[in-house]
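As you look at this complex, bear in mind that one protein chain is not there, while each of the others sits in place.
First chain written, first letter: the chains are A and B, and each begins at residue 1.
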Amino acid sequence: MDISDILQSLGSRPAERDPFAEDLGDPFAADRGQQSGQADLQALTRTWVNERGAAELLPWPRDGLIERATNRIKQQIELVEQMTGDMDPKTNFSLIIIQTEVERWKFLIRSYLRARIAKIHKHTLHYLSTPALLERLSETEVAYATRHQQLLHNHYLSSFLGSFPQNLQNLNDTAGGISMITGPDEDGGVFVRGLGSRDIGGEGTITVRGRGRDGDGEVEVERGEVVVARWSDVRDLVEKGEMELV
Amino acid sequence: MALPLQAGLTPMEVAFLCEMEMVTVVPRQRLERLNLLSGPTPALRPPHRAPLPLWLALLLKRQRRANILPPPWLLPSSLERILKHETETSPLAFSPPPPHPHPITARISPTDHISPPFLPSSTAEAPPDYLPYHWLELGEILLEAASDDVPEPDRVRGLLRDLREVRMSKMRGSVKVLEGEGGGVSKMTGVGAMEVAEGRGFILGVLDGLRRLGSSREVARREREEEEGGGEGSEDEAMGFE
């Protein structure tokens, strides 16, 4: 398959809802009653640390976490704007507290999104050319990645690729047993903490099946214990929420 | 705009995370309940203690609206005990982390998968004998912003430095036994957040080098085992025919 085909097929997908569009409505109003702000903060924090710790792009949270958090921030900012009219010094200090917290939430979301964009930048074609990986991106990220790759490809074409013979213009060649499309190192090491397994009678102990040089083996990881392991050996446990990156 | 950072939290980000830890404050002024994004804060009434996230406690402290009660493990006597454990009782491994305050039971609970910074390991009620995950940064932050609330701050500062040195050399020394256990998984039980931030590049770099040098051996071993496994399978089949 040619890259322009990939890009075209992506471009022709029906435009779905942009979660960060101004006109948001509130598709998660029902969820919000159940998810407390504290639970969202904890989930957001874990999602951020996991994303910052993994070399590969992790699945975009499909439970509306980011959209919910963004909405909460928006409402809080509106509240702050209402309160600013009141210049009572006591309210003023409360405002500082509320604003400080809003800034902290904004930092979490911004850093999370930027960490994801950095990974998409680094291996754009890797994510765009594999349907299973593409599913990890949010709608906006798919749009971003597609556009980014188009720009890059056009830039390459006009600056040097265009003067190459046709058969040397590919960016997704696999000649010589080396693919031009590179991805993150899935066997790279990570620091990871046991959160707890629900296996019966295990006191929450998690069994990590590690692949080593001289032998494969199982290591029992207690809740709260930090171990160093290959990402590919703990990825499923992190996605199941039984472990987290640190 | 993409984040130009390596994988893993930087010291700055670790400190940000640490500021979500709960600490105990003693308010010097009243403050009404505030509806924050992460939930309501308790109404502050001097001199009643209240739990608050560290970032908020620091905000109050800097404005002299509250004092922060240092966690029991940050007292000189506790740190001395822990240092003794680090040097004498277990000269190779880190001292153990605090036990999880919410045991797993048959009933699924939201506390089952809670981890630092959301465990109450640095409030006034925290256990005195364990260094929590954010020990280093929490200690340094309190010494910087609230040294008048910490008993014997100079001694505490010295003890934190000693602990840091002892533990950093354990971290570096761990590369000698890295991959020692089953399947290339190495335990770092008791390691702290800043220590991970500081040691990550080195530890993972050493591990990566070992993996690369050993990769062809590993592939060959797995192929061999698969062949042997396949051999067993055919034996079973042969027995089935008998």
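The definition used in the following text is that contacts are C-beta pairs under 8 Å (C-beta built on N, C-alpha and C of every residue); 3 or more make two chains touch, one makes a residue touch a chain.
Definition applied: contacts and distances are computed from a predicted model.
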| request: Select, from "Splicing factor 3B subunit 1", "DNA replication complex GINS protein PSF3", "Dolichol-phosphate mannosyltransferase subunit 1" or "Ig-like domain-containing protein", the UniProt-recorded name of the complex's unshown chain. | output: "DNA replication complex GINS protein PSF3"
| query | Which of the chains on display does the removed chain touch in the whole complex? | reply | A, B
| task | Pick out which of B:Met22, B:Leu59, B:Leu119 or B:Met194 touches the chain that's been left out of the picture. | result | B:Met194
| note | Note that chain B touches the absent chain at residues 6, 10-12, 15, 140-141, 144-145, 172-173, 175-176, 178, 194, 197-202, 205-206, 209-210, 212-217, 220
| remark: Even though one chain is not shown, chain A touches it at residues 178-182
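Here is the rule we use: only the chains that are shown with their structure count from here on.
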| said: I'd like the Å distance between the centres of chain A and chain B, where a centre is the mean of that chain's Cα atoms. | reply: 23
| message | Looking at the complex, which residues from chain B come into contact with chain A? | response | 1-5, 7-9, 13, 16-17, 19-20, 31-32, 34, 36-39, 41, 55-56, 59, 63, 65, 97, 99-100, 103-104, 108, 110, 112-115, 117-118, 133, 178-179, 181-191, 193, 196, 200, 203-204, 207-208, 210-211, 214-215, 217-218, 221
| query | For the complex, which residues does chain A have touching chain B? | reply | 36-42, 45-46, 49, 52-55, 72-73, 76, 93-94, 96-98, 100-102, 104-105, 107, 111, 114-115, 117-118, 120-121, 187-191, 193, 195-196, 198, 203-204, 208-219, 221-230, 233, 241-242, 244, 246
